[in-house]
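Worksheet: the structure to be examined is printed underneath.
One protein chain is absent from this view; the other protein chains keep their places.
Chain lettering (A, B and C) follows the sequence in which the chains are written, and residue indices restart at 1 in each chain.
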């Protein structure tokens, strides 16, 4: 038993509800879809969300006043891990990316009108959204300062022009939060603004759905073009020029909820591998009793527990109102790599069976790989972690005087 | 330049022919198929093989008297790596698994009649074949002694009963080499015999094609049932009861040619990543000039060169008539893991683009994963390597007297 | 900032006191000794402990009623890391192994007489102790069931016979807690009893001090022989036959305080490497701005933060009265390996200078290596972690019904 597995915690009843819902409702749908959600339709989504609501597990990250469970980040850790135990769980419980992060951002920044028009339907699950930030090369990828999409004043509103890609959930979304440059040039910091754009705006088009290794995000990953896309003055989210600040507001928590959800897949993979290894024999022993398998299992356990512990540290910081930039970079880097290692070892433990579709492991193997790239590749996070560390050491030693 | 890149070698002209053929003929077909060959039809295969013959690159592993190029193992190393630079190359050049290994086995063991009926058409590319050895649990997987398929005397021939799976190329093959137990019980060594079974035999059926993470083997991976499958006395390959010996004959070279081919994919992945990193910029520099990218590139180079070097050692042993059991286990274990690391790093270097189908990297990522499982998982090889090492140390120290 | 770095925590004042004490008092002594404490004399120890008492940092793990600071495990995490920032810190603050673990064990199990005679002087720092459990092969090493030292009834007391080694602090200790078999045979579980043995007992002899890679434990690592060692009935610690239970009482917390202390050395190593890299240049940049150095720094930060997070999880469990067997195994395994990686990378970052005695890094490199072996090698912990995991999965799935 670990601190992440509250036994007599008053909230453990909720945890059990989530586990039951995922096992009884989410996993059967996942199996029916072969784990592929890119083209799941909104009717299925609505049915799933109704079932989650009926089971009392809808909206763990959504504030109570918006109809959710209003868990703090610390509690979200186990709730989203339990949801993420199935690829379908987060969608059903309305805590999947990108809506979950967009909800958080809107709750922090949107004005009253925007709350009513965008936030409330999103919280209810009536609509889906997307977050239109990343651009194909040479635009904003790992290095957001390269932002090339522009918004120029037009009438009393704005005209947006540019190309975005890997816009998750774009197909079928009702609105996009679009990041565009309102001043300055690419490679310069600053000058970005966020806009709320209805997807039926004739100036916004999903050019194609990008075929990708992963397939578990409803609406897929779109390539989106803004071409003379006119929006009114009320489309500005927050203040003009503060887009990069708001991106930070969304960033750390969104990274962290990714970690929580993917830990569910890691945990499920290990369950599958342990069950498999308990039922099969080789060289006269159960697979789980062979030394090389035991090493895989132990390493999976260590990776999962270290991931949970790092998530807990960052969640506690966010709950304490701290920005969590360093701790969320650390958690994202470690967890994305740890989850990859766990699923890889579980594939190895199940052998050819894991390569086949008879088990969901090869699907999970595909799904978790992009996590080391999406939301900042490990390399960009390591670069940022090292730079912050060097500054912190300098500051600490300056304060303490010479050693 | 390394020993594997012969410059003034008289055979380098052949090498260049292969490279040209792969670049101009194989890769365009691969791109057209999206790298998926499981359902490629035999007409395409025939056209490709005709093109390879016309280009003078057909049959690098096939003896000259059977119409091939008759390269020794040492030369096969660079020839098959060059062929494997495209997923389509080995099929076109008739040096793909499982036919390549079956050809080698038949050339060693088949009698005159079997040579004419099976080996010669296979060498010409008129037909395809499969190797029916592995069984679903609790049968012969990592531990071949668990063989459960039986062959019992029937009339003057045999009757084969059992279930096989992951039989690569089963759909569309003309004949199978089937391993069956002719004496003893599962978990006992010995007692296995190989049979040549025509796939139009009514007792042999491909029950299903297993859907798998990889998709680059023509004919896919089948689940095959032998049910009262009657064959004549001439179906026995070699001698009754020597099946495990013949499996060894096939095993070490087949492992090694796998390594050679997959090194081609590793090399191609690195080429793609380096070209990508030369064209893109971040943080004010070309990607290939960033330290973290340089580390990835250097580690890829080291992995590829160490793989080639281990392949060369094993190839030299086989060319010298040695069995190569230890060196092929070492090469297979190292190369399968190194190729996986190389492709994974190249995906990381190309970021989201590598996750999309705009580059072939995510396809390669899927194709190379099973290599750590097929032909003996790394764990089984490590177990065997350690046991042989312990014996060798004991023998060496016994010989030298006490230290 | 992370949860382990309490800013406005009321106890942060204590933390600063410890940091100041370590910087101003412990590190200068460490430098004078070249980091080698095996032969530090008790006068130095007494002076250091007086200084710690004067600085208000003596006894962070010792209960208040015994004159210590009485921190819970969660607070010990940062206190012992700060102490362990110097090899000399834990000794000065009377929270070094093995006394720290022995104190905890005695506080849990000793009777009133034993408390007065052994526990209280130990808590004051008047004496040192040792824990005589591990035996040379074929006795109790990784596998404690192999215990061969025997205690047989003799008069109204006992006679102890056997050989122990790697008994840390044996030279100069006033008493030993000796584990001996009072029933059963080696390889059988159960049957062990703990005895308090005064080191001036003529039946107990330190045969030799074992020369080891590490040199930072006062009293070194002794090989101890019990030969017709007679003790009275009051020498039994707790109850006869419960030795293995008491070993568990000592084990999990002792593992964890090791982790805390060694994290101090990891943190100090990184400080040294970052300072070094800030002051040196190569290829036209500060070392800390080179990509490959940044990767080392980031990986060190991740390893340290994950270690702290796992320590925090286990400490919270122990504070909640849970046994912490699994979480302390996980923490010990991960932290011992992470600390090793951190120091190794810091050596690499400082180059030749780190190989020389001009920096303490090569000393640290030697000191941390045995941590992966002492207190159970990583392999034994992984074996135990895997076995517990398999049981937990079975129990959880049985409870939930079939998936």
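Structure notes:
Criterion: a contact is a pair of C-beta atoms (placed from the backbone, for glycine too) under 8 Å apart; a residue touches a chain by one contact, two chains touch by 3 or more.
What you see is a predicted model; the values in this text were computed from it and never measured.
Per the touch definition above, the residue from A:25, A:294 or A:362 contacting the chain not shown is A:294. Of the candidate positions C:214, C:289, C:305 or C:389, contact with the unshown chain belongs to C:214.
Within the full complex, the residue among C:32, C:207 or C:281 touching the omitted chain is C:281. Against the chain not shown here, subunit B presents residues 1-4, 19, 23, 27, 270-271, 274-275, 277-278, 288, 291, 293-295, 297-302, 305-306, 308-310, 312-313, 316-317, 322, 326-327, 330, 333-334, 381-383, 385-387, 389-390, 393-394, 396-397, 400, 403.
One chain is missing from the display, and on subunit A it is touched by residues 290-295.
Those residues of subunit C that touch the chain absent from the view are 134, 137-138, 141-143, 146, 165-166, 187, 210-214, 221, 280-284, 290, 292-293, 347-348, 351-358, 362, 365-366, 369-370, 372-374, 377-379, 382-383.
Rule of thumb we're sticking to: only the chains that are shown with their structure count from here on.
Spacing of subunit B relative to subunit C, judged by their CA centroids, is 51 angstrom. One simple way to say how far apart two chains are is to compare their mean CA positions; for subunit A and subunit C this gives 40 Å.
Shown for subunit C are the residues in touch with two or more other chains, namely 291, 293-295.
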